[in-house]
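As you look at this complex, bear in mind that one protein chain is not there, while each of the others sits in place.
Showing subunit A:
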Amino acid sequence: MTLNLEPNIADPDGFYDELLQAHEGLSKSESDALNARLILVLCNHIGDRDVLRNALTAARKG
């Protein structure tokens, strides 16, 4: 499996909205905690270590 960096989310605006809504009303530290949990949940779902490593690299390049 390779890391998919092409558009892959249906209804991008709707998704973005949901992401922000999940953080709605949270303090900075609560939001940080939510982000960390979200990352862990998603990473576990992906599982594949090569994909995860490539994702970390892609994110770090910013």
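The working rule: a residue touches a chain if its C-beta (ideal position, glycine included) is under 8 Å from a C-beta of that chain, and two chains touch if they have at least 3 such contacts; residues count from 1.
Just so we're on the same page, contacts and distances are computed from a predicted model.
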Since a chain is absent, check the UniProt entry for it and pick the matching name: "FAD-dependent oxidoreductase", "Electron transfer flavoprotein subunit beta", "Putative spermidine/putrescine transport system permease protein" or "(Fe-S)-binding protein".
"FAD-dependent oxidoreductase"
For subunit A, enumerate the residues touching the unshown chain of the complex.
32-33, 36-37, 39-41, 44
